[in-house]
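Left out: one protein chain. Kept in place: all the others.
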Amino acid sequence: MRSLISILDLSVEELDELIATAKDIIARPEAYRESCRYKKLATLFFEPSTRTRLSFEAAMLELGGSVLGFSEASSSSAAKGESMADTAKIVSCYADIMAIRHPKDGAPYVAARNASVPVINAGDGQHNHPTQTLADLLTISREMGRLSNLTIGLCGDLKYGRTVHSLIEAMSRYEGVKFVLISPAELKLPGFVRYNVLEKLGIPYTEVTSLDDAMGQLDVLYMTRVQRERFDDPAVYERLKDSYILTKEKMELAKENMCVLHPLPRVNEISVAVDDDPRAAYFRQALNGKFMRMALILKLLKEAEENPRREKVEDGGWRHDLRCPNSRCICHTEQELPPAFRLTDREAGIWRCVYCEQVGVE
Amino acid sequence: MRSLISILDLSVEELDELIATAKDIIARPEAYRESCRYKKLATLFFEPSTRTRLSFEAAMLELGGSVLGFSEASSSSAAKGESMADTAKIVSCYADIMAIRHPKDGAPYVAARNASVPVINAGDGQHNHPTQTLADLLTISREMGRLSNLTIGLCGDLKYGRTVHSLIEAMSRYEGVKFVLISPAELKLPGFVRYNVLEKLGIPYTEVTSLDDAMGQLDVLYMTRVQRERFDDPAVYERLKDSYILTKEKMELAKENMCVLHPLPRVNEISVAVDDDPRAAYFRQALNGKFMRMALILKLLKEAEENPRREKVEDGGWRHDLRCPNSRCICHTEQELPPAFRLTDREAGIWRCVYCEQVGVE
Partner (left out) sequence: MRSLISILDLSVEELDELIATAKDIIARPEAYRESCRYKKLATLFFEPSTRTRLSFEAAMLELGGSVLGFSEASSSSAAKGESMADTAKIVSCYADIMAIRHPKDGAPYVAARNASVPVINAGDGQHNHPTQTLADLLTISREMGRLSNLTIGLCGDLKYGRTVHSLIEAMSRYEGVKFVLISPAELKLPGFVRYNVLEKLGIPYTEVTSLDDAMGQLDVLYMTRVQRERFDDPAVYERLKDSYILTKEKMELAKENMCVLHPLPRVNEISVAVDDDPRAAYFRQALNGKFMRMALILKLLKEAEENPRREKVEDGGWRHDLRCPNSRCICHTEQELPPAFRLTDREAGIWRCVYCEQVGVE
C-alpha cells in the first residue's frame, strides 16, 4: 500500500503509466464507470479548495465509487483538537482512500504514516500539491504530443509558487527540457530549487524579467499570479504588475502551437480575452486534472488491494535533536510527534525535516 | 442545450409537459430511478438554502444520479475571487448539470453563458427563483385539479417577494385566472409587475388590505411573510402584523376546497395549528418541488444530449452605454463583464439590464 505525498514519490515510468491510463479513460470512459463500485473516497479538506475537492469527487464518482468528507475545518473534529494521526486512523474505518488538504506543511505525510488506507496529498500549506502537477503533465502531453524536448516558460511568482517548484522537479526528469524563468527580481526561483534540481541535474535554464522578450521561444507558458502582498515596496508592485499579465497582445508574440497553462483560480493575471485563443489550455487543464486523479485513485487502490500493508517508514539514521524552523510545519502542533530530520545532502551535511523538508537548525 | 434562468424561459406547453412528467414520476417512481445513472448534478450554493439544496439533491439521487458541490460561499473558490464565468467553466468539467444559488442578481445567467452544461437558477438575490414557481404550479394543479379558472389570493409582502412576482407571471398565462392582492399599503405589488403583466395581459385583479375580507372568495391562498424590517415606522408594523398571520379562525372563513401554499420556511405567519387542516398544502408543496426538479433535470439533460451546443446569446441591438442602478447586480463585481441592456418596451424606450432586468440609467 502506498500514498502520494510528493510528485517525486512517483517514478517517470509510473508517471507515464498514469498518463496512459488517463488517456484511456478519456477514450473509453464507459469502461471505467464501475471500476470503483463499492469503494469510498474521503475528501478531508481542512481548508477550502472547491476546485480541487470537486475534481477529486467527480473523479471518484466517474469511477462508480462514492464520496464522503468535509470541506472546511470548522465542520471537522479538528476544532475539538483531534490530532492528524487520530483522524487518519478513524477515517480509515470509513473510507478506502482519502485525499487531504491541510494548511500545515506535512499533515498528509503524518496521515499517511497512521492511516490503513492510501492517502493522497491534495495540497499541504506551502509544501506540495502533487495532483496539480499530474494535471499539468497530462495537459502538456496532450497539447504538445510529448513531454520531452520542450522549452517551458514559468512566469510570475516563482518564489512561493509550489506548483512551479513541483513542475520543475517533474519535468526535469524528461529529455531535452529547457526552462525560461520569467519573474521580477523579488519573486525569483529560490536557490534550493535552482541548485538542487536544475544545476544538479544539468538542466539548461535562463532567468529573465520580461515576459514579452521570452514569449517567442516558448512551447509551454505556465502562468502564476503576482500578488501585491509579496512586495515590500508597493511602488515596485505597481510598476511591475502589468508586465506579468497575459493579454491578447502578448499572445501575438508567441508560437502558433504554444500552450498556456495556469493552475487556477486566476484573478486578473490572464485577460478573459485570451480564453478564446486555441492556445489557452487552462480550462482543459482542469479537465485533465480530473482524469489524472481518476488514474491515480485506480493505481493506489489496486496497490492497496495487492499489498494491504502500509509501506514501512524508513527511519534509519534520522536525527531527532534538531529544530524545524518552519512555523507552518505540522511537527509543531501535532500531539506527541517528535521532530525528525533526514540527511538529504551528505556532502553539505544538510538535514531536512521529514514532514516539511525545511532545513533543520541546531 | 438550454438553461433555466427565469420561469418565462419555459412556454406554457413546456410547463404542462413538466407537470405531466412530474405526475408520472409520482405514479411510477421506480420507472425513473436509473434515468440519470452516471450523471452528476453540481449544487453550487453561494449562500445557504438547505431546503432548496436538499430538494435538488434528493431529486438527482431519486433519478439514480449523483451529486457534488458546496453549500456556502466560504467553502468555495469564490473566497479567492474566482469569477462566476470561470467557476461555470470549471464546474462544467465535473458535472453534467448545475444548480446555482447566488446572492447576486444575474449570477446564474452569467454562468449559463459560460458553462458547457445546463444551468438551473436555484435563486439569485432578489431576482428569480423559477424552480419554486414550478413547485407552486404542480401543487395548484394537484390540489385543485386545474391551473385555469382560479381565484388566487397573494398575501403578505407582495413588494419584495420574488416568488409572488414569478407566480403571477406564470399563472397569467392560463385561462380565467383572477388575482386578489392582499397586503399592507407599504408592501403592495410593484408597478412593473402590475403594469407589465396584469394590465398588459388584461388579467383581472383587486388590491385589498384585509385577509379576512378576501378569504371567502379564494381558491388558492399564497402566503408570504411580512417582515418587521420592511417598515419605516415600527408602530405601523406592530399594528398590522397580526392581520397577516393565518390562524385556525381565519381558515373558517375559507372555501372548503381552498388550498394554502407557502414557499417556506415560515416563521410565524402561519400558525402551527393550521398544519393539520387538510387545506394546508405547504408541506405537500415541498414534496412537489422535488418532483418538478426531477422533471426539469430530465428535460434539460435530454435537450443537452440532443443538442450539446449552448444556445446562442442574442446580443443584436444591445446597448452598452447605460449604467445598471442595482447594487446587487452581478455586472458590478464580475471580472471584465461589460454592462449590457436590451430594449424591453419599444414605445416607452425602456432598456433593461440583461443580467438583473432593472431599468438602465444614463
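We call the chains A and B, going by the order they appear; numbering starts again at 1 in every chain.
Here is the rule we go by: contacts are C-beta pairs under 8 Å (C-beta built on N, C-alpha and C of every residue); 3 or more make two chains touch, one makes a residue touch a chain.
These numbers were taken from a predicted model, which means no experiment stands behind them.
Shown as candidates are B:K23, B:R230, B:R266 or B:R342; the residue that touches the absent chain is B:R266.
Considering the complete assembly, chain B touches the hidden chain via residues 33, 48-51, 54-55, 57-58, 61-62, 66-67, 71-72, 264-268, 271-273, 283, 286-287, 290. Counting the whole complex, the residues of chain A in touch with the unshown chain are 38, 40, 42, 66, 68-70, 74-83, 85-86, 89-91, 93-95, 335-336.
To be clear about the criterion, only the chains that are shown with their structure count from here on.
These two copies of the sequence, chain A and chain B, are related by a rotation of 120 degrees on CA atoms, to the nearest 5.
With centres set at the average Cα position, the gap from chain A to chain B is 42 Å.
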